[in-house]
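Mind looking over this structure? Questions follow.
Left out: one protein chain. Kept in place: all the others.
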Amino acid sequence: MSASIETPTAQVQAQVHEPPHPLREFWSYFSQNQGAVAGLLVFAVICLVAISADFTHPHPPNEQFREHFLQPPMWQEGGSAEFPLGTDAVGRDMLSRIMHGARYSLVIGLIVISLSLTAGITLGLVAAFHRGVIEIVVMRTMDILLSLPSLLLAVVIVAILGPDLFNAMLAISVVYIPHLVRLTRAAALTERSKDYVTASRVAGAGTLRLAVVTVLPNCLAPLIVQATLSFSSAILDAAALGFLGMGAQPPTPEWGTMLAEAREFVLRAWWVVTFPGVAILVTVLALNLLGDGLRDALDPKLKRM
Amino acid sequence: MKDRARGLALAAALGLTALTAQAKTLVYCSEGSPEGFNASLYTAGTTFDASSRQIFDRLVEFEPTNLTIVPGLAESWTISDDGLSYTFKLRAGVKFHASRNFTPSREFNADDVVYSFERQLLVDHPMHNVSGGQYEYFESMDMPALIQSIDKIDALTVRFTLNRPEAPFLSNLGMDFASIMSREQADALLAAGTPEKADLQPVGTGPFLLLAYQKDAVIRYKAHPDYWAGKAAIDDLIFAITPDASVRLQKLRAGECHVMAYPNPADIASIRSDPALILQEQAGMNIGYLAFNTEKAPFTDKRVRQALNMAVDKQAIIDAVYQGEGMIAKNPFPPTIWSYNESIQDYAYDPEGARRLLAEAGVSHLETDIWAMPVQRPYNPNARRMAELIQSDWAKVGVTARPVTFEWGEYLKRSKMGEHQTVLLGWTGDNGDPDNFLFTLLSCGAARDAANRARWCNEDFEALLMQAKSTADIARRTEYYEKAQVIFKEEAPWITIAHSVVFMPMRNEVVGYRIDPFGLHKFYGVDLQ
Partner (left out) sequence: MIRFILTRVGLVLPTFIGITLLAFAMIRLIPGDPVELLVGERGMTAERHAQLRAGLGLDKPLLVQYASYIGGVLHGDLGKSIVTKRPVSEEFFTLFPATVELSLCALLFAVLLGLPAGIIAAVRRGSTFDHTVMGVALTGYSMPIFWWGLLLIILFSGILGWTPVSGRISLLFYFDAVTGFMLIDSLLSGQEGAFVSTLSHLVLPTIVLGTIPLAVIARQTRSAMLEVLNEDYVRTARAKGLAPLRVIGLHALRNALIPVVTVIGLQVGVLFSGAVLTETIFAWPGIGKWLIDSISRRDYPSVQGGILLIATTVILVNLAVDLVYGLINPRIRHNR
């Protein structure tokens, strides 16, 4: 709530300084944050790997090399350059699987944020512009969803829909909706009371136009930050579901599923357990760094996690 | 090795050492929590391990190597010529467990036998509805229809009267649901108004008595000091409930347990090569199969079924799905069961021949589904992988197959209704009787919405099964069953795929453990060096 008090000052200051183009200004803030830039770079590399996996992978991800079960990485005794990160229990190349896994993780992130953003923003705006019964119903429902631990809720939803990757993404999207609804509603309510909205209303704009065209663009900053952070959480949560056997199903090279399959080899073949985990960690870390940078650059007042 | 030594040293420093001399304690890393401690109420092997196999005895028991029936609480028995009346002479001087909550005032007698069965049989028995009142195994072995009455002749003689002759009945009495419980305890608890305690604080005559149970953590037993066959060699028995197989193995290696259940197939090789561990193995009493829905064309034609049998490379399945640790199945039950017909020739892997036979049957461009269950079962560690292999084998003979799966409960229900064309399933034996496989899985009665997933009904086969049921003479029964297996193979309602192998890893100091042919775990007779 305190943000509403501060914003006018920030605007005044900005006007005094004769701001450069908003994008340039954003970049100048963003690039000061070394972590964020590093995150961006790593993320770009991961995207590249994901896009090009079909051409750059050493082997097809699901091809089984029957003579190379659980072969260690190349630098370890028994490893070979043919399988740089070793092979898994049925002789599939770990490196290729991890490269393809990047693709799944990015798709998971993208789909989850598009689904949850669409639903969250819609419900949030509806709640902000239809105060009364509709608002109460929407917000109480969100409270109910929030009172269930997120992973538990996701597990139950997957159990209902059946375990596969898309259903896992749907479940995770549902879990993320309440936060986005609250965020959108709070931001929209703040904006709604401002003069420019009243002006627009007086000028005869309908509620839909008011909500989508006038108010929404001004609420985007926190939503973008939240979306980036949701992107990384989605990858983590999808991996957790995969780990519980409720996400992508084998032989899909999704990282969490790979970890679940690798569990029985914990003590025998460290590489099948370690690399998918490292891949998840690095991707999520890069995204979180990026998210932090975005937040600082877009809205210095939103420093909270 | 060094690491392990350090681990043990630390364990010792913390007072954790499992290997102290005074009281012999055996720790068993089990795979899950039991559903409860009254074996007649439940159906899971995990429950039987924790209850009937340690705490209770039955009238008859199975000899573990050849599954013949040996005396238990009954010293001897006679079967009337018409096969309708079974009279048991009970063992004298058998003592029930004395625990914190119950002190028996008398020894085991006929009242306990009558009570143990009447609780399940008689709907108006005062104990019948306690703890849910559903006796699934009793039901599914058709006992309510089979038993006419159970009578106490004298203190140590009991007679069962049947409605029809049923040769496997004696085997049924060795099953877990037929465990003998204390009538005296039930009466006392009924009088106290807390009958459900009979199922929570079980009192039996078995080699171990239950001390304490913490769900998902631990079950503790103490050796029954007055066990009729002699006190167990170990003093305390602990079940450390550890659901994760690799964690169980790690605990075994660290000396935190002595025996573990269900190792990962992937770890078998490394267990074998570990000098601190022993690996026992035995063919499991199970069968994994693919059943054709013989009511749906073209699987109504036995040539099609035979052709698809020939098209499957079973050795590849054993290697990929059972990690090489399985046995190709040719008959519908494993060789550990008597009357297994050794002379049967399995369909050899022959894609060429399969293609010819399909053409002969006038079948081309066949499209079918292969149902694959979503869960790991003792007889099939990975049905989906199996389905993929069969799919590619069949593709080589021009058959397009599509793997299908459902949630497990749904899968069982729909396959029972015959919605499938072909379905992967299996069976684990209950009582070591061939009838338990052949009749349950392949009889005409089971073909209508029951366990016969092939929905196959063959008159000659059926006639042999019925003849075998009505005689108690093992030699004659063997003859009938051997003939029945010939018909089964020729008609090919299934592809018999594999019998899995049961593995029991244990530490070197464990002696006297014998793998239970039913895949259960019994610790009487086990000692620590």
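Labels A and B are assigned to the chains in the order they are written; within every chain, residues are numbered from 1.
Here, a residue touches a chain if its C-beta (ideal position, glycine included) is under 8 Å from a C-beta of that chain, and two chains touch if they have at least 3 such contacts.
Bear in mind that the values here come from a model prediction, so they are computed numbers and not experimental data.
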Contact partners of the omitted chain among those displayed are A, B
Please identify which residue in B:S80, B:S99, B:S140 or B:S270 touches the non-displayed chain.
B:S140
By the document's definition of touch, the residue of B:A98, B:V218 or B:A283 touching the omitted chain is B:V218
Pick out which of A:M74, A:V107, A:L189 or A:L244 touches the chain that's been left out of the picture.
A:L244
Among B:A98, B:A254 or B:A269, exactly one should touch the missing chain; which is it?
B:A254
Out of A:L110, A:I134 or A:L152, the sole contact with the unshown chain comes from A:L152
Chain B residues touching the chain left out here are 3-4, 6-8, 10-11, 14-18, 25, 27, 35-36, 41, 43, 131-134, 136, 139-140, 211-212, 214-218, 220, 238, 240-244, 247, 250-251, 254, 256, 377, 406-410, 412-413, 416, 425-428, 440, 449-451
Go through chain A and note every residue touching the omitted chain.
1, 35, 140-141, 143-144, 146-152, 155-157, 159-160, 162, 232, 236, 239-240, 243-244, 256, 259, 263, 266-267, 270, 273-274, 276-277, 280-281, 284-285, 287-289, 292, 303-305
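We take it that only the chains that are shown with their structure count from here on.
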Taking each chain's centre as the mean of its CA atoms, chain A sits from chain B at a distance in Å of 47
Can you name the residues of chain B that touch chain A in the complex?
244-246, 249-250, 264, 266-267, 270, 320, 384, 407
Which residues, counting only chain A, touch chain B once they are in their complex?
89-90, 162, 250, 263-268
